[in-house]
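Here the complex is missing one protein chain, while the rest keep their positions.
The chains carry the letters A, B, C and D, assigned in the order they are written, with residues numbered from 1 in each.
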Amino acid sequence: MLMNFFFEVLIGGLLSGVMYALVAIGFVLIYKASGVFNFAQGAMVYFAALTCVGVMDKLGASLWIALPITVAVMILLGLAIERVVLRPLVNQPEITLFMATIGLAFFIEGLAQLVFGAQVRKLELPIEDVPSQYLMDNYNILVSQFDIMAAAVCGLLVTTLALLFSKTKVGRALRAVADDHQAALAVGIPLQRIWAVLWAVAGLVALVAGMLWGARNGVQFALTFVALKALPVLILGGFTSMPGAIVGGLIIGASEKLAEVYIGPIVGGGIEGWFPYVLALLFLLVRPEGLFGEKIIRRI
Amino acid sequence: MLYREAGQFKTSYQADGQIFPILQDRIALLALMAVAIVAVPLLASPYALSAILIPFLIFSLAAIGLNILTGYAGQLSLGTAAFMAVGAFASYNFILRIPGLPVLLAFVLGGLSAALVGIAFGLPSLRIRGFYLAAATLATQFFVVWCLTKIPYLTNYSSSGVITAQPIVILGYVFDTPASKYLLVLAVVAVMALLAKNMIRSNVGRSWMAVRDMDVAAEVIGFRLMRTKLLAFAVSSFYCGVAGALYAYAYLGTVEPEAYNLDLSFRILFMIIIGGVGSVLGSFLGAAFIVLLPVLLNIVAHSLALPTSVASNLELMVFGALIIFFLIVEPHGLARLWQIGKEKLRLWPFPH
Amino acid sequence: MTPYLSVNNVEVIYDHVILVLKGVSLQVPQGKIVALLGANGAGKSTTLKTISTLLRGERGDVTKGDVQFKGERIDQLTPNELVKRGLSQVMEGRHCFGHLTIEENLLTGAYTRNASRSELKASLEKVYHYFPRLRERRGSQAGYTSGGEQQMCAIGRALMARPSMILLDEPSMGIAPQIVEEIFGIVKDLNSKENVSFLLAEQNTSIALRYADFGYILENGRVVMEGAAADLSCNEDVKEFYLGVSGAGRKSFRDMKFYRRRKRWLA
Amino acid sequence: MQMNEPEAHFGTTPAQRETGPVILDLKNISLSFGGVKALTDISFDVRQHEIRAIIGPNGAGKSSMLNVINGVYRPQQGEIVYRGEVRRNMDCHAAAKSGIARTFQNIALFKGMTVLDNIMTGRNLKMKSNFLMQALYWGPARREEIAHRIKAEEIIDFLEIQAIRKTPVGRLPYGLQKRVELGRALAAEPEILLLDEPMAGMNVEEKQDMCRFILDVNDQFGTTIVLIEHDMGVVMDISDRVVVLDYGKKIGDGTPDEVRGNQDVINAYLGVGC
Partner (left out) sequence: QPAEQYIALPSYRVGPYAAGGSGFYGGIIDYFNLVNLSGGVNGVKISWEECETEYNPSRGVECYERLKTKNGGATLVEPLSTGVAYGILDRLAVDKIPMTMIGYGRSDAANGKVFPYVFPLITSYWNQAAAMIKYLGDKEGGMARLKGKKIVHLYHDSAFGKEPLPVLEALSKQYGFELIKIPVTPPGSEQQSQWLQIRQAKPDHVILWGWGSMNAVAIKTAQRNGFPREKILGVWWAGSEEDTVPTGDAAKGYSAMTFNTPGNYPVLDEIRKKLYDAGKGNMADASRIGSVYHMRGVSAAILWVEAIRTAQEKFGKGKRITGEQMRWGLENLNVDEARQKAIGAFGMLPVVKTSCDDHEGSGAVKVQQWDGKKWNAVTPNWIVGDKALTRQLLEESSAAYAAEKKITPACAK
């Protein structure tokens, strides 16, 4: 019985971790490829989900019509961001770009609510968020079928993107850009086009995260906060590693739940807010660039 | 022709080491201080004093604190509000538990408590840098607020978890009007800004900047990384702590730990980036920008008679867009813009 | 004949206030090597960055003049378009991609080429042939290689684009003497065999003038002297200030009695 | 610090210059990074007051050698005897304290600071007042600051960089940055000065200036200098003794003339016709 509960917590945590990883991927994508810490990722998640349900609401369209429209919107958004925000800021210090993405986050949040209104909406995916009967009957563990799908989607995304980075010419170029904008320009990497594509892809990743999180928690402003859950995953896994996002997500998810259940009651509970950060920090003390992140080169 | 340094020869290094080496700047500053001390309390409306100037000064102080850490020592931090919270709650407890403790001393003690917490959370900076550190400082933010809600002692067992700042009494004088509070805050901020400026132009300041620009080289030259970074954390947190205490005592009055949330940390961060990373002047300019801009936008939006929800969202969008706009125009912030303006003025009427 | 590359009366301002180039004009004829000489801070690197439009990222503005390459104005193009048209730059100060291995660094150089695997391999081989040291270090992250190795990597990376014109900013910096000779040998080689044109900013005047066809001397953001390389190396002023030989032949570095006492032509 | 004063032994040949006892002795130093052997069993010494050059092809391990001397890298094997004491675990702070200053191959200036501030950082080990006094900028702290400022200004005069003293170094051209870096190292008034390619990216005239500075420092203060340089003209002219490294091994050691004649050195580095 006790053991069973432990496994339930563990599995629940791992699956939450998958959901975190989903958001973390968007961060990694942008960071690894341009050295920009994209604070607007959370806002993009919200924007994507809201656009999707907003289109369904306003046009009375079905999910299958709203989805392609949202994809188009996210791509346009990516292109616009590159043109308006990033292009004029090439070769600026990291912190400037970081700040610009904060400005961007405000803009996107305002835009989303202006167009679609602030009310909370529901988003229903064809798959229901109820315990999988099959697993319940056969293994007596409680796992929502929704989570299983989320895990599959997440795995697929990570694999694709990881392959993109490690195996293709564009991937190599992206990593080069992250190291040195100026030199990347000098060797003829079309920074602008690449960034446009990249942000469009990040928009799509945000859409996936937005759909899954939105289906789970409702489409509301709080979706922008899921970024906070993704941050410890990022620092633990490393800002520059796709697999790191998944592994980090699993570790954070599982340990945070176990801690809340087993340590929480001793100290008054509610430690989920800071525990993942402290955990990630402990890892960082051993590996300052996260588990799988690229080593920070310090040489003179 | 009015603004020239030509003809102002420095006869000693002491004169050259002044904070404002150009005479016109010194005169302008003195004039500004005179206005701030005499004219403002007399002429400004209570609204301007208590809703604009006081928070502006308090945020400037916090921004100086963060600038010391992030702008000068190069350690990006997202935990500013936590240090402010420590300052506020510690001051509250000191005054509460030590009868007769002078308020100013309590602020200092509050600042020192924040400094201690700062040192503790600064320790990881010895290994971790950049955005990793930034994300890790979020731990401070969440942990401190968590402690304040979990440990009833800190809020004097108040059932709702809020504290009420005691009245500010110094030498029998009660600071309760907007004007008197403003003067108190002004005095504290002016003195601390001066101290910050002094630190920055002496060896500590240089050690911070050296660590920021290239920590390996700084070590080779003989700076101790650990001491330098932790000192930056301590001093920065001290500033934030005092600012946090002022925020509670001279501004909000009654506060819950939630008032020092992540949002506040970010606002302070905006201030230094918009104002100028690594500039004391920038801290003031940035604070003014972030305090005033939403108010202006709000007023403009109202005068356009837009529906409120449209106006509110537009405000947010314009705010975000303006941040981006300023970064594009000048990534080094308003302080740099100001400086370029001055340089142009110096060259005037020649373009270069 | 229109020159291959021409810079016409260019003025550059950094940060809105710092005037660096004050009307620089120069030409590179096709298939020639042109040297750009000048003291520290003369504006050589700025000139090269103006041509390759990398100035924008450093908050520099071209306020006057224009740049033409193969008869077209190029100052509004992106660096990517320039590289595609055959104009590559090797930046001062190496700028290797620290986290990429040496080989990956070289491969990024071929980004604009739609080369097949075997073509890439051939190009790599060629670079390794020129710089055997790079072959040894091909698998290490560039950030951990020595200064000279990084310099070789930067040059090799530019070669990978198979440009028809290369802007070289101080290629010999930090390179051991015999490799310096080799690098210039490579320049000559590419120039004569593949008709690649070069504009090289160089401090090592003697070797630059030895290999160049033509030279410009830049001082304080102005061209103060230009001429055929051979003529320049015979000029007395150039000899004294840039080649370190005065009437009595080369002096020992130990015996220089005075600090810089140069009279400036422009004064 | 009047540097242009009577020039004592200009025109003297290196052999005639008297050098002191061994101040720094490196014994069997080996250093490797993962698979890369940067240094293999290298021994050489540096005498007081001499100018000791290290040369060798790219990637030979010269910079790594300097990094070992001032404690940035810790060799896996070997020992360092400095002023008669064996120092195995010297970190770079301790090295700086014991009078070793240096410049770097890839300029390591503090880019956001002015020239003056950069040079002042070189004096940090000599500053005694604590940060509270500095914050008050009062009394001893202020006097100290001004005293050090005077020293820094002397160096600025010496290096002829008065005009740029308030310019942020990030904006300076490469050559001037090298000069500022030298200034920063000099500000520490070191006993040993390690220079890593101080003349890269300079033209002849600037190199002449640089040599002048180096020789003057060496003469006036008796500062021992360890120098890495690829310009053979410079190395042969100003150094007293030369170590030659190749692939992390020592292949030659001696006076410039000896080294010039060494066949190994010619093969590995100088090439023919030098």
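Methods note: contacts are C-beta pairs under 8 Å (C-beta built on N, C-alpha and C of every residue); 3 or more make two chains touch, one makes a residue touch a chain.
Please read all numbers here as calculations on a predicted model, not as lab measurements.
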| item | value |
| --- | --- |
| Contacts of the hidden chain among displayed chains | A, B |
| Option from B:Tyr72, B:Tyr251, B:Phe270 or B:Phe326 whose C-beta touches the chain left out | B:Tyr251 |
| Sole residue of B:Ser236, B:Asn313 or B:Gln339 that reaches the chain not shown, by the stated touch rule | B:Asn313 |
| Selected residue (touches chain absent from view) among A:Val36, A:Leu198 or A:Val226 | A:Val226 |
| Those residues of subunit A which, in the complete complex, touch the missing chain | 5, 8-9, 12-13, 15-16, 19, 109-110, 113, 117-124, 129-131, 142, 144, 146-147, 213, 216-226, 229, 256-258, 260-261, 264, 268-273 |
| Sites on subunit B contacted by the missing partner chain, in the whole complex | 45-47, 50-52, 55, 96, 142, 146, 149, 156, 158-162, 164, 166-167, 247, 251-259, 263-264, 291, 294-295, 298, 302, 307-309, 311-313, 315-316 |
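In this text, only the chains that are shown with their structure count from here on.
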| item | value |
| --- | --- |
| Interchain centroid distance [CA atoms averaged], subunit C/subunit D, Å | 28 |
| Geometric centre distance via CA averages, subunit D-subunit B, whole Å | 41 |
| Contacts with 2+ other chains: residues of subunit D | 72, 104-106, 108 |
| Multi-chain contact sites of subunit A, meaning residues that touch two or more partners | 299-300 |
| Subunit A residues within the subunit C interface of the complex | 90-91, 169, 172-173, 175-176, 178-193, 294-295, 297, 299 |
| Residue numbers on subunit C that touch subunit A, as the complex places them | 52, 54, 56-58, 78-80, 82-84, 88-91, 95-100, 104-105, 107-109, 111-112, 141, 143-144, 157-158, 161 |
| Residues of subunit A touching subunit B in the complex | 31, 37, 84-85, 88-89, 92-96, 98-100, 102-111, 113-114, 117-118, 228, 231-232, 234-235, 239, 267-268, 270-271, 273-274, 277-278, 280-281, 284-285, 288-290, 296, 298-300 |
